[in-house]
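Mind looking over this structure? Questions follow.
Of the protein chains in this complex, one is absent; all others appear in place.
Right after this comes chain A.
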Amino acid sequence: MAKRVSLSGNEAVAFGMKQINPDVVAAFPITPSTEVPQYFSQFVANGQVDTEFVPVESEHSAMSACLGAAAAGGRVMTATASAGLALMWEMLYVGASMRTPLVLAVTNRALSGPINIHNDHSDTMGARDSGWIQLYSESAQEAYDNLIQAVRIGEHKDVQLPVMVCYDGFITSHAVENLEMLEDADVKNFVGENRIAPYALLGKEPMSMGPLDLPNHYFEHKRLQAEAMKNAKNVILEVAAEYEKLSGRKYSFFEEYKMEDAEAAIVVINSTAGTAKYVVDNLRAQGKKVGLIKIRVFRPFPAEEIAKALKNVKAVAIMDKLDGFSASGGPLFNEVRSAMYGVADGKIVTSYIYGLGGRDVTSVNIEKVYSDLFSAIETGKYEVYNYLGVRE
């Protein structure tokens, strides 16, 4: 039986970690993620988990220690945000290429500079090409559910990759929500008692981890890594199906909200989807054919599936909570638009950069996006690149 509880996003993640009971957690505090390792260190101190908890001196060391622990075959987790993730950067790539599954909970926070502690997606979006699987979460419930599924996805024999579980700083990490937690025994059963590591130090075969790889093999090494990311697509769906049986909650690559006959759609990530669904409901009540796609899995990118989901719209706005400084729209915009090529051609496709550094995103902002889309459909005139809610 699942338990109904009221928890903040950080609490939900920390309790999820407690149920997973990893072998090693090495962490360094950073707002707004601090509470996750902090609550967890209390479970360790109380003997409620069997985890080795290492309060290391920086995130670079946190990720290095996590990779060492995973190389030794352990089940490993940690948490961070913003500059902390940036300081892990070098090790993110190393971890993905060493094929060390581990789970990193990231409370999305704007990356310095200017220094800012509030939410946007510049931290994890910057790490999108590091080779990690990335799962995004609208709510504390989704952060919890993603965390538990992440263990299984990353550790799957066809995948063996690290996974980031992302949720919005403060908005999701600190707001208290009602959610459903699984029974401890069910989680234990779902993730399995121990990680089964096909390759580990002091494992079945003699082993060196992280060796030099020059032009002779580096490319093949990377090619295999790319294949693992492709494999992850099936595994994500398989794990979601199994998780649905256990929890009753359905997960896929993305959520389609009122998309069946939608003419105007937006594509969005994380908590803003909640605000946007409210707007969709209101506009639907007025008879407007609007819909929404909320991305859950950004890596691997579900390109074909998204393009298919957008096949019947007339106009779509793609919303990035970061500026990629490409001078041609944010990364989500570019990937979705490119996915549509040849599958969903001839649509109006626009980019909106919004909410940087914690700028509030209200229903009025989202209404404006839909109204821009309808005006584009009616007049054929529109701006491709837009900034939402900024003073100019």
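FYI, a contact is a pair of C-beta atoms (placed from the backbone, for glycine too) under 8 Å apart; a residue touches a chain by one contact, two chains touch by 3 or more; residues count from 1.
The rule is simple: contacts and distances are computed from a predicted model.
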Protein name as given in UniProt for the chain not displayed, "2-oxoglutarate ferredoxin oxidoreductase subunit beta", "NADH dehydrogenase subunit E", "Dihydroorotase-like protein" or "5-oxoprolinase subunit PxpB": "2-oxoglutarate ferredoxin oxidoreductase subunit beta"
Candidate in contact with the missing chain, chosen from A:Phe28, A:Phe301 or A:Tyr370: A:Phe28
Omitted-chain contact residue, chosen from A:Ser6, A:Ser112 or A:Asn234: A:Ser112
Where the unshown chain meets chain A, residue by residue: 28-31, 34, 37-38, 41-42, 45-46, 53, 55, 57-59, 83, 87, 112, 115
